[in-house]
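All protein chains but one are shown in place.
Note that the chains are named A and B in the order they appear, and that numbering of residues resets to 1 at the start of each chain.
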Amino acid sequence: MQRFANPARFMRLSAALLPWCSVAAAVLIAIGLFGALFVAPPDYQQGEAVKIMYVHVPSAWLASLVYAVMAVASAVALIWRHPLAHIAAESAAPIGAGFTFVCLASGSLWGEPMWGTWWVWDARLTSVLVLFFLYLGFIALANAFDDRTRGSRAAAILAIVGVVNLPIIKFSVDWWNTLHQKASVFRMGGPTIAGSMLWPLLVMAAGFLFLFAVLLMLRMRTALLRAKLRALRFGT
Amino acid sequence: MAGRESQKSFTGEGLACRRGERRVFKGVAFALTPGDALLLGGPNGSGKTSLLRLMAGLAQPEEGVIAWNGETIADDLAAHRARLHYIGHQDAVKPALTAAENLAFWAGMRGTDGGVTDALCRFRLDARADWPARYLSAGERKRLGLARLMASPAALWLLDEPTSSLDAEATEILLTAIAGHRRAGGCVALATHAALPVPGAQALSLADHATWRQR
Partner (left out) sequence: MSGFAALLTRDLRLAFRHGGDVANVVAFFALAVILFPFGVGPDPDLLARIAAGVLWVTALLAALLSLERLFDADFQDGSLEALSLMPVPLEIQVLAKCVAHWLTTGLPLTIIAPLLALVLHFDAAGYPALVAALLLGTPVLSLIGAIGAALTLGARRAGVLLSLLVLPLYIPVLIFGVAASEAAALGLESRPHLLLLAALLAGSLALAPWAAAAALRQALE
């Protein structure tokens, strides 16, 4: 059981944090949705369809952020060989894949009224699609070996290799002429978006961040309990 | 005591090893000086192969330190690799290449081309030198794998069950080679089930150190 001495601390910490984070996530998302639907102005051209942005943009931010977290956890796992880091990366992967899917789907639903097409092969969309496949590849690789630790390590290497995709996603709209609009929030010189649209966006993003934290902690706790069960049944 | 410590030595202390999720052994230690031989014994699964792989630097120990002349091998794995021969269970022989080509490749990778014909002769494979390895018998292939030991020099020999599928004559050849290597100041660690007559060898049984025992 010595390997899991630290995880006991994590279990206590996550048990304490979960209720607060869950409440924060629920409250922030509720406020964000209220602000998005009732406070922020509709677009003069698109009407209410623009409100999809308040789901699409935060999920896009989280898709990249979760991947970055996954890559950092993978690096920690490979360098310091901490088993908790592997569990963190593998727990984060399906959550990140989920956010990426929501981003792609909401973007597609938004694209239809805005651009007149469900999909276009520009740099931003293609690189986010590659991000989605990287998540799926990570999950598949981690589960593809009979020796589970080998799978975790191989997947960790894949996560680190795939980091090159993140700057491509971020800067694709600057480097190429794309249909996707350029950055309005995270740019040098500050956001160009109106205040009444910015705050619901940031609140939604914060809510999604807490949602990620809640889901991550839940998945990690489950994984640790499973590992403990395996150790008890099959001996270490 | 002071005199012994000043000699080159290969040591391991407090070694613990994990394969997959299973801990194989804990608290293992060894010390070899030039000319020493170490026989690793123990039942299947006790970790003889794992210990040899730790010694070769193929895997990192979960706990403990392996050192050559007092310097941890993990700090300079490249230098450590250059000073050892590791012959594992598999013979690493390519069926499409001839016996001589197989050996010449390994010698070439270590940067020394000279010892190939000599090694083939020592292991009684000179008649097979130009045969594609697919036509060699199991024993001949095993001998070819072992011939790597003679094809280029190295201070440390790590051998995993070297006499499996060898007949009595081939075993004798191997023991002679090991004796010659030890006389020249090299050291040997070998894992074996058989009772091999290696004079003056230390014995390490991993059965005592296992935390998981086979039923």
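Please note the rule applied: a residue touches a chain if its C-beta (ideal position, glycine included) is under 8 Å from a C-beta of that chain, and two chains touch if they have at least 3 such contacts.
Here the structure is a predicted model, which is why all the values come from computation and not from measurement.
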Chain not shown: contacting residue from A:V69, A:L134 or A:L166: A:L134
Touching the absent chain when the full complex is considered, from B:M109, B:A168 or B:A195: B:M109
Touch residues of subunit A, complete complex, unshown partner: 78, 126, 129-130, 133-134, 136-137, 140-141, 144-146, 150-151, 153-154, 157-158, 160-161, 164
Contacts of subunit B with the absent chain, listed as residue ranges: 56-60, 78, 81-82, 84, 86, 88-94, 96-97, 101, 105-106, 108-111, 148
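Heads up, the rule we're going with is that only the chains that are shown with their structure count from here on.
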Distance between the centres, which are taken as Cα means, of subunit B and subunit A, whole angstrom: 48
Subunit B partner contacts - residues on subunit A that touch it in the complex: 147-150, 230-231, 234-236
Sites on subunit B touched by subunit A in the complex: 20-23, 212
